[in-house]
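Reviewing the structure listed below.
One protein chain is absent from this view; the other protein chains keep their places.
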Amino acid sequence: MITHKTEVRVRYGEVDQMQFLYHAHYVDYFDVARTEFIRALGITNKEMEARGLMLPVINVNINYGIPANYDDLLTIHTTLKEMPGVKITFHYEVFRGEQKLTTGSVTLAFMDSATKRAIRPPQYMIDLFSPHFNK
Amino acid sequence: MITHKTEVRVRYGEVDQMQFLYHAHYVDYFDVARTEFIRALGITNKEMEARGLMLPVINVNINYGIPANYDDLLTIHTTLKEMPGVKITFHYEVFRGEQKLTTGSVTLAFMDSATKRAIRPPQYMIDLFSPHFNK
Amino acid sequence: MITHKTEVRVRYGEVDQMQFLYHAHYVDYFDVARTEFIRALGITNKEMEARGLMLPVINVNINYGIPANYDDLLTIHTTLKEMPGVKITFHYEVFRGEQKLTTGSVTLAFMDSATKRAIRPPQYMIDLFSPHFNK
Partner (left out) sequence: MITHKTEVRVRYGEVDQMQFLYHAHYVDYFDVARTEFIRALGITNKEMEARGLMLPVINVNINYGIPANYDDLLTIHTTLKEMPGVKITFHYEVFRGEQKLTTGSVTLAFMDSATKRAIRPPQYMIDLFSPHFNK
């Protein structure tokens, strides 16, 4: 299991007229958190794309609890619970201080950008993940 | 059961560098489709808000199949399968021509905007829904 | 001179907590209006990109007058006042009914997508524009 924490501050244009962070923007924040998770692991999305790997999103699921507001500094806990196969699922918890606001998950597929076909994660990705899962 | 169809054209700024409609924007499109669904039913979100009703989103679930591209004219089929209780769930299917690209659902809660408490749908909403569900 | 009118309805997620259409989204709307302007002229942005033409934005200028609100149906008047050279400037007026809310302009450069160099508009573009400007 790997967990990584990323901070995101709610922007003015992301808040709706209920004064709540508009619900679609959690998907953006999960993407930001995933980018930083991957960077902390030792590679960047950019490098993966340069090496011919695409990771299209195949499922998003979000449970909204307590709304966030403009200028809130949120902490997103991103967790990989299982060694990825052809799919990889990130689990998210969004906190404002100690208060858990929202949870969700995003599942992506490993894809060869040349053939546009689903593939198993390449060895350089397995080498990054496996120290966290193998005993 | 009630179904309503809405067209949305993919904007340039909504497409990512994979040349795909960025996955977060389906949430925006579902909101557009829901707005038009409600309007077709005989009331507007604006009127509901003016009457003290809020409908915060409590769950979003999206299964991504085939990606959409810039300038695609998409048709979103929005379906209400059950008479709403304290929650209301809209089911979505996104088509490009005959091709189904993506499916999803959004669940909202009926909330009194003064008390911020969950409520049953007010009678004027029930009157709009019930002709479609009662035999 | 060429003028084209496009309708855009304000989305829930585009409105801020002042209950106004968030000011950045006019830039999105101008892009939508430009896409439709070009389509009405007889070509699409997509076809231009396929023919190796890029049109990066080099200036945006917007004067905000009266704010727009959620669910407003806006009409955007897009005008080309001059025969384009290496640059092309679109002028915009945003109306809600008879009321003019906002004006602006966007200037783009013609660019060869292979060489990434500024170019004069290709002949097929000149042929589309010139009937509207030459006597």
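Lettered A, B and C in written order, each chain numbered from 1.
As a convention for this text, a contact is a pair of C-beta atoms (placed from the backbone, for glycine too) under 8 Å apart; a residue touches a chain by one contact, two chains touch by 3 or more.
Everything quoted here is computed from the prediction, not taken from an experiment.
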item	value
Residue touching the undisplayed chain, where the options are C:Val57, C:Val86 or C:Ile126	C:Val57
Which of A:Thr3, A:Thr44 or A:Asn63 contacts the chain that the document leaves out	A:Thr44
Sole residue of C:Met18, C:Leu73, C:Val86 or C:Ile126 that reaches the chain not shown, by the stated touch rule	C:Met18
Missing-chain contacts mapped onto chain A	9, 11-13, 28, 31-32, 35, 44-46, 70-71
Interface with the unshown chain - residue positions in chain B	12-13, 15-17, 19, 22, 24-25, 70
Touch residues of chain C, complete complex, unshown partner	18, 20, 23-25, 27-28, 31, 54, 56-64, 67
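Going forward, only the chains that are shown with their structure count from here on.
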item	value
Averaged-CA centre spacing for the pair chain C and chain A, given as whole angstrom	34
Intercentroid distance (Cα basis), chain C paired with chain B, Å	29
Sites on chain A at which at least two other chains make contact	24-25
